[in-house]
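In this view, the complex is presented without one of its protein chains, the others remaining in place.
Up next is chain A:
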Amino acid sequence: MYAQLVETGAKRVKSLDEMSPEERAFQEKIDAETKIEPKNWMPEGYRKTLVRQISQHAHSEVVGMLPEGNWVTRAPTLKRKLQLMAKIQDEAGHGLYLYSAMETLGADRDEEIEKLHQGKAKYSSIFNYPTLNWADMGAVGWLVDGAAIVNQVVLQRTSYGPYSRAMIRICKEESFHQRQGYQILLDMMREGTEEQKQMVQDAINRLWWPALMMFGPHDDESPNSQQSMAWKIKRKSNDELRQMFIDQTVPQLEYLGCTAPDPDLKWNEETGHYDFGEINWQEFYDVLKGNGPCNRERINTRKKAIEEGAWVREAAVAYAKKQKQRAAAA
């Protein structure tokens, strides 16, 4: 999802007997569904895992603005342009809620952002794909934000208080994102030319698999999941979440009158779920390692934004200083 392959540092989950008294009290609190707050004692591994996960989540929101920023100046109408800008501003906001939650763990915002720029911190693989036509704005809102919602709804119950509260706030705003995306596609399918309808199908063909990859590797390939689940940082497994997403998305896909690029996708009467084909995991790991279509471009754009915005931050500090001096003199 927005956080993939988050390292917990644990080879296996400790049993209650193996824990120190502090660790045991902590785990019992988690088991009793008591939220952990910044000033509570917590195992170092829990703190580090959360910093990694929340920062990765925040970086994803921030980098996630870039594929959409590509279309602000080319939105087909003023209405679409305003909607797109509002959505992008929300993503910035989500990044900031999350950095704020991360700081309650004692992490430094600038240091974590620096790790992103040096390639030491990850962000979601999905944002390394290009947005090639206007229908991509619809498909991103519908599929990418849709996948994000499935994950984030569950994360509202995550065990760390500030993260959980940030998730609640984010979820309230995400459904606007998904609906505006779906509506872009609906309009194109209902009123568009033949060429525009093909653009919709093309966008879905390119983004379908990367959207499914957002949930991360299979449960048995995901060594950190168990510890994250025991700490209740994660509440549902990657495969469970992916299945939930597919089950809710396929009827919407059919309503559009489009198809998924997966010949194995079909309803299974017995299980009550959709069956689907195998994900190209080699592609997933390649993109995560930095070799997706847009990895370098994304990071360079981020660095440039920080560098070119330096004068604005300096001016703000100078202005604040001057105001203070004036107030003192008056």
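Everything that follows uses one rule, which is that a contact is a pair of C-beta atoms (placed from the backbone, for glycine too) under 8 Å apart; a residue touches a chain by one contact, two chains touch by 3 or more; residues count from 1.
Everything below uses one rule, namely that contacts and distances are computed from a predicted model.
The subunit not displayed here is recorded in UniProt as "1,2-phenylacetyl-CoA epoxidase subunit PaaB", chosen from "Sulfate transport system permease protein CysT", "1,2-phenylacetyl-CoA epoxidase subunit PaaB", "Thioredoxin" or "Glutamate synthase (NADPH/NADH) small chain". Per the touch definition above, the residue from A:L82, A:L132 or A:A316 contacting the chain not shown is A:A316.
Between the chain not shown and the residues A:D31, A:D108 or A:E297, the one that touches is A:D108. When the omitted chain is restored, the residue from A:V13, A:V72 or A:L96 that touches it is A:L96. For chain A, the list of residues touching the undisplayed chain reads 37, 39-41, 89-90, 93, 96-97, 100-101, 103, 108-111, 165-166, 169, 173, 313, 316-317, 319-320, 323-324.
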